[in-house]
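Quick one: structure below, then a few questions.
All protein chains but one are shown in place.
After this line comes chain A, so read on.
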């Protein structure tokens, strides 16, 4: 396997994860509804996701993408560290954006966040003790509201979304380029759409814990 095919795996898994984020984001916007309406609708949505065999299959692709993206990032970084030179005086940073050079650091923050996020909600939903709402669905909404009463958790989520935003801004343009989009006109459009997409998704996700924290803490 050569350098280009490794990058293609990074791009393919990364762009799939970007697409997943959109679906996840759209589903979660239900949290912004009126509390009682939000509870029923969000819980029904969660129940639908866990029961559907097609969603189950996609979720396995999702887990594989996260793990694959991380493993290939490690392989690529190890090779790059060995291949790149280090200088006594290094001013090379002037030529590129800081976040494009620190995708590994940003990615690690996001990965730690994902583990925490799974533990907060995914694990609790699958294996924890959860009450039922009036429709008989597991009351994940209550778990979400309870979790975001903790200020430190809200802060961690917001920081993680900032890291994710920069990771996505570079990741989307880089990934599309790796897949071979070279026409200047389309590259420019992808860059613009990529930045808008990253900012909208990350600001939106960061708003969810903040919204719940401020509307429920009285």
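Operating definition for what follows: a residue touches a chain if its C-beta (ideal position, glycine included) is under 8 Å from a C-beta of that chain, and two chains touch if they have at least 3 such contacts; residues count from 1.
Definition applied: contacts and distances are computed from a predicted model.
Comparing "ABC transporter ATP-binding protein", "Phosphoribosylformylglycinamidine synthase subunit PurS", "YeeE/YedE family protein" or "Succinate dehydrogenase/fumarate reductase iron-sulfur subunit" against the UniProt entry of the hidden chain yields the protein name "Succinate dehydrogenase/fumarate reductase iron-sulfur subunit". In the complete complex, the hidden chain is touched by one of A:96, A:135 or A:215, namely A:96. Across the interface with the omitted chain, chain A contributes residues 2-8, 76, 79-80, 82-92, 94-97, 100-101, 103, 170, 173-174, 177-182, 184, 187.
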